[in-house]
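Only a single protein chain was left out; the remaining protein chains are all shown in position.
We call the chains A, B, C and D, going by the order they appear; numbering starts again at 1 in every chain.
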Amino acid sequence: MWKWLHPYANPEVSYHLTNKLLPWFSYLAAIFLSIGLVWALLFAPADYQQGDSFRIFYVHVPAASLSMGIYVSMAIAAFSSLVWQVRLADASAAAMAPVGAAFTAIALITGSAWGKPMWGTWWIWDARLTSELILLFLYLGVIALHSAFEDKNLAGKAAGILTLVGVINIPIIKYSVEWWNTLHQGSTVSKLGKPSMSLDMLWPFIFCFIGFSLLVGVIICLRFRNEILARNSIRPWVRELVEQKTQ
Amino acid sequence: MTPSTTPKASLLLSAKNLTCIRQDRLLFDALSFDVFAGDIIQVEGPNGSGKTSLLRILTGLSQPYEGQVLFQSTATHNKENLQAITRYREEYQQNLLYFGHLSGIKGEMTVEENLSFNIALHGDNTDGQAQALTNVNLMGFEDNLASNLSAGQHRRTALARLYQSNAPIWILDEPFTAIDKQGVSDLEALFLAHAQRGGCIILTTHQDLSALANTQLKKITLDYSNDIAFD
Amino acid sequence: MNPRRKKRLAIVSSVLIGIGAIAGLVLYALSQNIDLFYTPSEITSGKKETGIKPVIGQRIRIGGLVVPGSVKRDPESLKVSFQLSDMVMPIVFNEGDPVVTVYYEGILPDLFREGQGIVANGTLAEHPPTGLSVEASEVLAKHDENYMPTELAEAAGQKHEKANYTPEQLNTK
Amino acid sequence: MTLATSTPNNKDNNLLPMSKQLSYRRAFSLVLKRDLTIALRHRDDIINPLLFFVIVITLFPLGIGPEANTLSRIAPGIIWVAALLATLLSLDRLFKADFTDGSLEQMLLSPHPIFILVLAKITAHWLITGLPLILMAPLLAVLLHLDENSYGALIITLFLGTPVLSLLGAIGVALTVGIKKGGVLLSLLVLPLYIPVLIFATSAIDTAALGLPYSGQLAIIAALFFGSLTLAPFAVGAALKVSTN
């Protein structure tokens, strides 16, 4: 595996690779997102219980699952940076944190806007909501640690430790709130034995989900190449690149 | 840059290809040298040239950007076996005495408590403590709280540990700061004695080490010559 | 054994003991069935394990299913009352099931409907016609994770009508 | 001073690398004793968080109103939140002074494993802040009309929970000790980690007030305690290495 990974662990190669990948990601993201969103807003049928407010689902669910997915990938990057000293993993973790924070915030905002008409409240201290909020705090902590250290390398290590502590804590928090606030019980029982989603609602969701994931890819690529440049500013290839760009 | 090798002396510490980057500045690049028993090495260079960074890398407190520091390990029962200090951290630190800019002296404790804690923390014998205090001219102050001491006395409290230490590798960052003339010459004598019994000393100082000039004094000079782009 | 190995062994074994302790304690906790709400049957006949019954005037949290046909709304105001029964699978409502009436004044969440699981916070009280009841200060309904188009739901007999309020009703608050 | 030629006390003239026998227990008690000595000579550090604890708790009846029913319902939460904030306030002391005077880097350079020293420091911190909080809590609970059935639960949860606060807090301090304005950052990092302790502790006390068994919640807090006891020292050690770099 190391042999295969090695060329990509070279910052210069990775920088050019992200540059090459970026337009592809961008076009695909634009295509999928526009199809998905138009479908979701105009053509998807309204839900039998929730009416048109159900359309929030198409941004809320992708945002929520991406916010967690990004955290998990950030934790994996943090782990490989701490254990195997992969420097680029640090850069990728630093690139992911703000994207994850933004998606967590989106999940929270859209969740609130959905909860108000459906549950009758903007906010309840339910397990998912609370753990999502804590996730936002963790992201903010990671970002703050990244910017608090002058030395990018140290910042990456400190943020990595926090990320890993958070990985252990998020499930604990989720389960603790679930025990503490048993609102969930009602829904799990009444849910059994019903169809989960009809196809004409599912397809726009799949498009939205892929579109948002690709958008995440685009933003992470954009930030990743910034981080690579910042961390390798004294390398000759960066110097040359800067000279070309500033002329 | 590399101190010449005395064939008989045993190798204690070896720096391989050290590169240090601080705040987007390359301080030194591909720095390699060996430290043998009996060596006294003075690291020279203008302010901000990376002297302290080099010493901290040698102690293992900081990690170099590239390269590694090796030491002679007994854990593997092989005299010629050099091991990375990060791998055998605890064993290396038994052989190491580091004295940094900060003295590590607690104002809330007395001189004696400070000294005995420092000695015990590093696993050394606390028997000769009274002698050590005499050596740094602090006898009579042992019950004073360290916060009541002058800057020089504060410094000497920390230095007293040098007289107690069994560690062969001494890494000293500006040991002569706030020390009077007599103290400086005492320390120089101590350094000589330490080198003669098979230890090594790596230090930074702006003092002219006159007393040591004729002995094994070697120099590593850091200047800005390296702070250019590298590949 | 050399001292280095011995120490490493000590560390590893203490970490393992720690993890073992965590696992044991968590398993124990799971077997203890932590719950913080009462079902209607627990209110009338006490908790299963301990037999503890809540007393009148105590703050409690009740969870259950809204009994179909039990929702009574005051046409003049936002007052509403409904009955809750235990959540059992499969969902059936029998005559003899223990039910607790919930009194509430306020706008119900849109997902509130008959047969839906809800949780209410309030105080336990005694109302002459209905016996044990809960004066709720908050009624929460949680959506389930099923979505379907209206037509399909109607075909499946699951038409949902959210509660509508007249302006007069809303003004009483 | 006739000391220019005095030799170090090492008699044999050979300073080859050595392997000393160092016991974990001695290292632990050495650091613990030192930290306790310093704290006892610097009493403000013990008294200030305790005063903060008392004052925060007395603010609630003034802010919410002295009605006994309301107070007894929120008492567990108030006591625990106050304990949490008092611990947060005292965390700074854990590594800050040692960091600024250089004794922290000396500890990191000692031949002992870092987690032993860290554990000793955290134990000292708990003895200095956690233990007094536990002793004060029943008195304050009286002021808040805590339900009579809950006193046992309050004490037990504090005994199991405050060490967790010290252990988790140490991770946050270790990460921020080298940062100049680390105070706000510290609370951002640490408070979210405290949530499970808070939830289970207050839930145990509430359950006790209803006369229901609360051993399940206690088991969870105990699990949190063992979990943080086994993992936090390593995380703290790694974080301190980063901070002193």
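Note that in this section a contact is a pair of C-beta atoms (placed from the backbone, for glycine too) under 8 Å apart; a residue touches a chain by one contact, two chains touch by 3 or more.
Just so we're on the same page, contacts and distances are computed from a predicted model.
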| item | value |
| --- | --- |
| Among "ABC transporter permease", "ATP-binding cassette domain-containing protein", "Heme exporter protein D" or "Sulfurtransferase complex subunit TusD", UniProt-listed name of the chain not shown | "Heme exporter protein D" |
| Full-complex contact with the absent chain, from A:Pro98, A:Gly141 or A:Gly217 | A:Pro98 |
| From A:Val13, A:Ile109 or A:Ile206, residue that would touch the chain that is not displayed | A:Ile109 |
| Contact set of chain A toward the excluded chain (per top definition) | 37, 41-46, 51-53, 55-56, 59-60, 63, 98-99, 102, 105-106, 109-110, 113-114, 116-117, 215, 218-219, 222-223, 225-226, 229-230, 233, 238-239, 241-243, 245-246 |
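Convention: only the chains that are shown with their structure count from here on.
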| item | value |
| --- | --- |
| Of A-D and B-D, pair with higher C-beta contact tally | B-D |
| Whole-Å gap separating chain A and chain D, where each centre is the average of the chain's CA atoms | 33 |
| Distance between chain centroids, defined by C-alpha means - chain C, chain D (Å) | 37 |
| Residues of chain A whose C-beta touches two or more other chains | 151, 179-180 |
| Touching two or more other chains - residues of chain B | 75, 91 |
| Complex contacts: residues of chain A adjacent to chain C | 45-51, 54, 57, 117-121, 124, 126, 179-187, 189-198, 200-201 |
| Chain B contact footprint on chain A (complex, rising order) | 150-151, 153, 233-237, 239 |
| Of all residues in chain D, those that touch chain B in their complex | 1, 3-10, 13-20, 22, 26-27, 30-31, 34, 37-38, 41-42, 97, 100-103, 105-113, 244-245 |
